[in-house]
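The other protein chains are all here in position, but one chain of the complex has been omitted.
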Amino acid sequence: MAKSEVAVAGVGLSKHVSKRRDVNIAELVWEAVSACYENAGLKPKDIDAFITGNMPAFEGVNLPEEWGAGHWGAYGKPLLRITTGGTTGGSVAHGGYYAVASGLYDTVLAIAFEKQSDGNSTAGLNTVAIADAAAQFALGVDPAFLAAFGGGAVGVAVYQASSYMKSSGCTTQHLDKVAALCRNNAALNPYSHLKQPGLTPEEVAKTVLLQHPIRFGHVCPATDGACAMLFTTGEKARRLVDKPAYVLSVASCSDEAAMVGIAGSGTTNVDPCTQESCKIAAARAYELAGIKDPRKEIDLAEPYAPFAHQMLMFYERLLLCDEGEAPAILDSGSMNLDGELPVCPSGGVISTNAIGASAMERVAECAQQIMGRCGERQVKKEVHKAVAHGWGGAVNLNVVAVLSDTPRR
Amino acid sequence: MDKEVAIIGYAQTPYEADAEASREMQVLEVTKAALAAAGLKREQLDTVITANNDYLDGRTISNMRLVEPSGAWQKNESKVEMDGAYAALYALMRILSGDHGIAMVVGESQASVYGGYIPGTMMLDPTFDRQRGLLNEVSASALQARAYMNACGVSEEQLAGVAAKNLANAAKNPLALRADGKADVKKVLSSRLLYSPIRELMASPLCDGACAVVLASGKVAAKSGNPVWIKGVGFSHDSYLSERSLAEMSSLKDAARRCYAMAGIEDPASQLDLAEVHECFAHEELMAYEALGLCAAGEGGAFFDSGTTSMDGSLPVNASGGALAANVACAAGLARIIEAAMQIRGEAGDHQVKGVRTAVAHGQTGICAQENIIYVLGGE
Partner (left out) sequence: MEYKNETVSIEGGWPMEHWQWKFESLALIRKTLEALREKKLLGLKCPGCGLVYFMPKPYCRCLSIPDEWVEVKDTGTVTTYTFTGAWAYEGIADEGPAGTPLIIVGIVLDGTDTMTVCTLSDAKPEDVSVGMRIRLQWPENPEGKLEDLAYCVPL
């Protein structure tokens, strides 16, 4: 049991677009940080510790906090940098939780960001595999031979999608539907990137096929953006805001790296859709949160889904239904904003992907839905408990957080 | 903090200029050895925190392929992109939260892979300093050394003296890379000039290696053989190098203040028996004396001359040889924690200092020691 009850008392987001040429990294982050200070009613001097993270290959900058953090009020304060690739934002949020739960720090600002336009995103993703590629070249493998098996994130996703569709009965129509649902939700979110009000599944189905079964319309954009969250003790949160969102639990799980598409050393993580580590992390998070039946107790889910099939796949891996049931649940309308268990009310990663920030934005959306601060996209039902998820690495890292409107008992 | 979290096992690789093993195999080696030292099996670990850096490792998501070698397979794993001493802090937070009982902490990098100071220059402000090409980890530190020497009347001989002391101490540490039992001021001052006043032997050798620490909650640690308790921790982030006075380590001072308050240290010079300092350059050790409150502000040079911090002094600093003997980025601070714990346990062999009960260990990240963390450790 945590030493301190942990709650979220503020959330701040920057404007999210593909290229923020008008600001540098520090200034982009400040938009989120200042918004967070404002809606929690705090000043930089009130913060006891900072947790930050991004995915630095995208910017071509090592430890941007060194020259940036002064702009956020972090100089002369404890600062911890946590980075774990696609899950970075979630990992940073977890850091915020642990910093408070440990009893060491009362008020902690967690900051996650990405300014992809500063660098070359494909290069950023390729550097995930560059060391492995170097090994292949050392073996005399023809680069064209390797390229045929696909590097980047779409490469990994297609294998996962094929496998998931086979095991679940999910069809390409379901993928189109997921994309339409998310982009319509995004249209109601002032901080989303791709807003496509009224987008229909039929229109998604007409977009270019990138690689079977993934179409252009099924894929996330590359976004510049930042997110900040204020974690504090339950007691302090109740003083700061009317309705804090309590963090009941966090858990992560790391599996063996599976670099699909780069033939090299064998990996026992043989099927990218299994996501055993997501199931383990979810089960642990529910256990810590005192949740016995997530299907009944969870009111809202923000799975990390940069590709359409992942919203359904992770809905299952977050133990919200049996494996293979998610497509039918999507069809039932339960995942809509006015449904029984709304999914990706923010519009999801498929609509907005500032990579280092994305997994935190899932936690932030859960918190804001609980706090009732989501405006037009506020879900119809009352949200008591919500689950936020992050995914990354070489399809091997998963982070899960459970939030609630009432503290952990 | 009283008997809440303890170090119950640790391991280090030898530190080498160009290790034969890859980082994965070095991590595997220390993970297994630390588990064995703690008398644990991999299955008993609740969480694993690694310290590594994408630019040092030359891969995005550098922790991704350390999952298996660090014992983290299908476990709650995360990565701190700073020195390993910060990874230990995150593991400490996790244990204090009550969600975890036993944590593995690993730090690693290989200078032979990342090619010297290139990742360091990528930490510079990209708009100005990086474009101008004047600053790197050594030249910036040389500016810091000069500013400090000027402010506090420290001489090049005193910097050389620190290096000579540490290199001589390192001669008794079998894991050290750079060691010289006969090192003296003259020898250090005749080594190659890098950026004045910094000479080769006053600069830590960036090298290859890994180290691991097992942390456990009080409940688990009480049952283990010889726990070394974490009595206090403090850390702080300083302004960027062009926006602060380089003549003092204000963030280390701030970290020490926080740490001592937690550990109940009121007079560090008398209450501490030993210090392991992460000095990337010789002058940083003198600056650390002041920031850690071992002597008054501005007295670092004189305090060194008094011999207090030498092996036979009343408060030896860097009995292991410190980072001047081996500096593995992302591991050197964690290694300072290990060395301090070894001294408390009486396991330091030839470089053992007698009667160490309370010790301070320091780690840093960033150019000119921008970010600092310290621990106070103690035995039963």
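Letters A and B name the chains as they come in the text, with residue numbers starting at 1 for each one.
Basically, a residue touches a chain if its C-beta (ideal position, glycine included) is under 8 Å from a C-beta of that chain, and two chains touch if they have at least 3 such contacts.
Treat the numbers as computed from the prediction; the structure is a model and nothing was measured.
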* **From A:D46, A:E203 or A:D271, residue that would touch the chain that is not displayed** => A:D271
* Touching residue (missing chain; options A:S18, A:S34, A:Q173 or A:Q211) -> A:Q211
* Asked: Who touches the missing chain here, B:G9, B:G84 or B:P126?
  -> B:P126
* **Where the unshown chain meets chain A, residue by residue** => 21-22, 57, 59-61, 118-119, 123, 127, 130-131, 134-136, 138-142, 145, 148-150, 158-163, 166-167, 206-213, 256, 258, 260-261, 263-273
* Structure fact -> Note that chain B touches the absent chain at residues 19, 21-25, 28, 31-32, 35, 42, 55, 58, 67-69, 71, 73-74, 110, 112-115, 118, 122, 126-127, 131
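Note that in this section only the chains that are shown with their structure count from here on.
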* Asked: Contact residues on chain B for chain A in the complex?
  -> 48, 53-55, 57-61, 63-65, 67-68, 72-82, 86, 89-90, 92-99, 119-120, 122-127, 233-240, 243, 250-251, 254-255, 258, 365-367, 370-371
* Structure fact -> Residue set of chain A touching chain B in the complex reads 1-3, 24, 50, 53, 55-57, 60-63, 65-67, 69-70, 74-86, 91, 94-95, 97-99, 101-104, 124-125, 127-128, 130-131, 249-257, 276-277, 280-281, 284, 288, 392-394, 396-397
